[in-house]
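The complex appears here without one of its protein chains, the remainder shown in place.
Chain nomenclature is as follows: A and B, assigned in order of appearance, with residue numbering initiated at 1 for each chain independently.
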Amino acid sequence: MITLASDFGSPYPAAMKGVIAQRTDARLVDVAHDFPRQDVRTAAFWLREVLPYFPSAVHLVVVDPGVGTDRAALAIRAGDHALVGPDNGVLLPAARELASASDAADVAVFEVEYEDGETASTTFHGRDVFAPAAAEVHEAGVERFHERDGVVPAEGYEDLRFPEPEIEDGRAVGEVLVVDGFGNAVTNVPGEYLDGRESVRVDGESAPVERAYAAVDAGRRLVTVGSHGNVELAVNRGRGEAAFGVAVGDEVRLS
Amino acid sequence: MITLASDFGSPYPAAMKGVIAQRTDARLVDVAHDFPRQDVRTAAFWLREVLPYFPSAVHLVVVDPGVGTDRAALAIRAGDHALVGPDNGVLLPAARELASASDAADVAVFEVEYEDGETASTTFHGRDVFAPAAAEVHEAGVERFHERDGVVPAEGYEDLRFPEPEIEDGRAVGEVLVVDGFGNAVTNVPGEYLDGRESVRVDGESAPVERAYAAVDAGRRLVTVGSHGNVELAVNRGRGEAAFGVAVGDEVRLS
Partner (left out) sequence: MITLASDFGSPYPAAMKGVIAQRTDARLVDVAHDFPRQDVRTAAFWLREVLPYFPSAVHLVVVDPGVGTDRAALAIRAGDHALVGPDNGVLLPAARELASASDAADVAVFEVEYEDGETASTTFHGRDVFAPAAAEVHEAGVERFHERDGVVPAEGYEDLRFPEPEIEDGRAVGEVLVVDGFGNAVTNVPGEYLDGRESVRVDGESAPVERAYAAVDAGRRLVTVGSHGNVELAVNRGRGEAAFGVAVGDEVRLS
């Protein structure tokens, strides 16, 4: 199985699928192609949340503002998964999560060599570099792909880590990591922070802690533990990010 | 085959696909993931229109404003199809249509037991309750899934029926059920109402009855029989809902 994720919208992902289908009969599953354009951090967050639900697979990820520059192409082994994409950090949070779920010692990061302007366009590496690489990794297998010509251990690579919240004396200072399509503002504060609380002050204003959106009336604010296990600011049948007045990257104080 | 439909947008459906792929090699086909958020009625309409075109399959449907409350999880047998989703009516119109197309006596409604907060998050039952249930129904087979542990006949369930039009003396009083992406306003008045008419008055104003959008000039109004067999208010290369000044739920008077 090869999963595909990008910020390409449409129809560019189809070219990647064609390129892969020329090289392997692997099953293709779309993760998302509407990640915010060139937003490496948001893509990295969602991949970390979603990829661990898949069985062993090769995950092709192309959110790549540096396409055509000298940033490397990476292939990472993480447990019984592999990830293929640009060297800008987008793969790392998911790779660590996949490795940890597999009890793998750690992620193993490799560089995939290519020639810009020769084997590849300078503007669409998803089609010309990463899709062929993902197909080759799939055909070689997660255990063996690093033995192929043109795959070498990465001497260094761009990492990306999400900020950690500060939690002390029952207070938490966290950050909004992403806002999902429903308008739920997902913070970096672990859900356990809400254990035993019936309400919490968010930036000074109180909101009820609930297990279900529908536990409050339509249009009312609530704080809950989202499906990713983090504290989430939400509105039943509405948009939490608007009601709480927060955006991605904003600090959030809970008490 | 398992089809997937939701109001999740992206990337949440991918988590459901991963969960299913862990449990079965069933082919996955997306019906839609952009149903209007938490709009049970619109989703129910489209599912009734689209699912009957599929061969025998398990249809996973998650439009679920009550996620995390005590609303049940259902699995319905309808002819040689099964439907899995929340107990809020969204499955029933399609289930009845599938049963009727199969000459099945009726739909058989079962409840799938789960523990909120134990086997499931309280905010993402699509991933934690319905996707695993759909995979299990698929593996057990449409004929046998009700014999599994944790599947019990539903003692009651939420139904959903679309309003019937009133047709008398050549006049019809109907309702706009949905507006599609082209702007076509789909009513509940059966297409036969237009038989033999060259024009019809819609809320008092005359519009031509045509078989094809392009039978009138670009930008002109027409009334036609849509692909669902119902009377549809349309504009050639434009938006019927705007030109006729109607929205979902509006009454429409034809004469």
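Definition applied: a contact is a pair of C-beta atoms (placed from the backbone, for glycine too) under 8 Å apart; a residue touches a chain by one contact, two chains touch by 3 or more.
All values derive from a computational prediction rather than experimental measurement.
Residue A:21 is the one among A:21, A:108 or A:160 that touches the chain missing from this view. Residues of chain B in touch with the missing chain: 1, 3, 5, 29-35, 46, 49-55, 180-182, 211-215, 224-227, 232, 236-237. Within chain A, the residues in touch with the undisplayed chain are 8-12, 14-15, 17-19, 21-22, 28, 37-38, 65-69, 116-117, 121-124, 127-128.
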